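Every protein chain but one is kept in place in this view of the complex.
As written, the chain order gives the labels A and B, with residue 1 at the start of each chain.
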Amino acid sequence: MSIAGHYSYFVTILLLMVGLFIVIARSNLIKKLVGLGLFQTAVYLLYIAPGKLIGGVAPIIGEGFEVYSNPLPHVLILTAIVVGVATLALGLALVVRIKEAYGSIEEEEILALDADDELKARDPS
Amino acid sequence: MKLDIILRVLAKLLIPFAVMFASYVQFHGDFGPGGGFQAGVIIAAAVIFYALIYGLPSARQVVPDALVEAMIAVGVLLYAGVGIAGLLLGGNYLDYFVLAHDPVHGQHRGIFWVEAGVAITVSAVMLKIFYVFAGRRRDASEEAS
Partner (left out) sequence: MLNSHLPILLVVVPLLAAPLIVLLRRSLPSWIVATAASVATLAIALPLLQQAVSEGVISYAIGNWPPPLGIEYRVDAANAFVAVIVSLIGVFVMPYCRRGVAAEVRSEEHYLFYAMMMLCLSGLLGILLTGDAFNLFVFLEISSLATYVLIAMGRDRRALVASYQYLLMGTIGATLYVIGIGLLYLQTGTLNLADMAARLPAMGDPRATLAALAFITVGISLKIALFPLHLWLPNAYAYSPSAVSAFLAATATKVSIYVLMRYFFTIFGETVVFDARYTGVILLALSLAAMFVPAVVAIFQTDLKRLLAYSSVSQIGYITLGISLHSVGGLTAALAHLFNHALTKGGMFLVLGGIVLRLGGSALDRMAGLGRTMPIAAFAFVIGGLSLIGIPGTAGFVSKWYLVTAAMAEGQWWLAGAVMLSSLLAVIYVWRFVEIAYFREPPDDHPPSGEAPLSLLVPALLMIAACVWFGLDASWSGSMARAAAEALAGGWK
């Protein structure tokens, strides 16, 4: 198979890497969640793309259609999307609470605040 | 926003159709694309639309928080209850075949109730997420005052 024949996989891998990179490299908690969303979305593509048959139609039995696309990946990914939405909602809710508790959503500032707390706890004077 | 007559009239016109489309997606889900999940999201979208135009407090009067939370639980119970019904009628868990005398009819009945449960829970969860995020600052300032 040529590289062109595999192009959907290359797009998937690219998106995966971009998403993961954002999660690791950004210190803004919201941006991290954006990266996580991208990372998960890339996986949806990994499932959906191979399920499509060229010339295949939606798997509803009808006159004159013989080639059907595989519906199972769609069902799986619908489930995965729901899981992704739940994760994102929970993540954002946590960021809102972190913002209220720390007054910042930059990871470095939060870690610095925590380190300050720890120093104070050890040496109250 | 509350004084904008065009928006208010348009919302009143559109919301009934949104709810009707949701029920079409819900009940036609047996034969074509659609189902409880999509229908639930459309119902939630209709209420969120109402909240955007008429303000969050009036939306909370139409669909109170307590109702939303109860709906989340009821939908799941309904889904799981269909499964238990299958158990009690002598089949396996979530066995729709035993729900009616005719297995195909049983499948219809099972899917109908399961999808109803999904629609209730999904619409409630979507609304709950919206209420919690949209009401966050309001609730916090109410607590402070």
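Quick note on the criterion: contacts are C-beta pairs under 8 Å (C-beta built on N, C-alpha and C of every residue); 3 or more make two chains touch, one makes a residue touch a chain.
In this text, all values refer to a predicted model and were calculated from it rather than measured experimentally.
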Give the residue, chosen from B:Val19, B:Leu52, B:Val76 or B:Ala100, that touches the chain omitted from the document. B:Val76
Even though one chain is not shown, chain B touches it at residues 69-70, 72-74, 76-77, 80, 83-84, 86-87, 91-97
For review purposes, identify every residue of chain A that touches the missing chain, sorted by number. 16, 20, 23, 29, 32, 36, 39-40, 43, 46-47, 50, 72, 76, 79-80, 83, 86-87, 90-91, 94-95, 97-98, 101-102, 110, 114, 117, 121-122
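Definition applied: only the chains that are shown with their structure count from here on.
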Can you check how far apart chain A and chain B are, centre to centre, with Cα atoms defining each centre and the answer in Å? 25
Residue ranges of chain B touching chain A (in the complex, touch as defined): 32-33, 37, 129, 132-133, 136, 140
Using the touch rule from the top, collect the residues of chain A that touch chain B in their complex. 58, 60, 78, 82, 89, 92-93, 96, 100
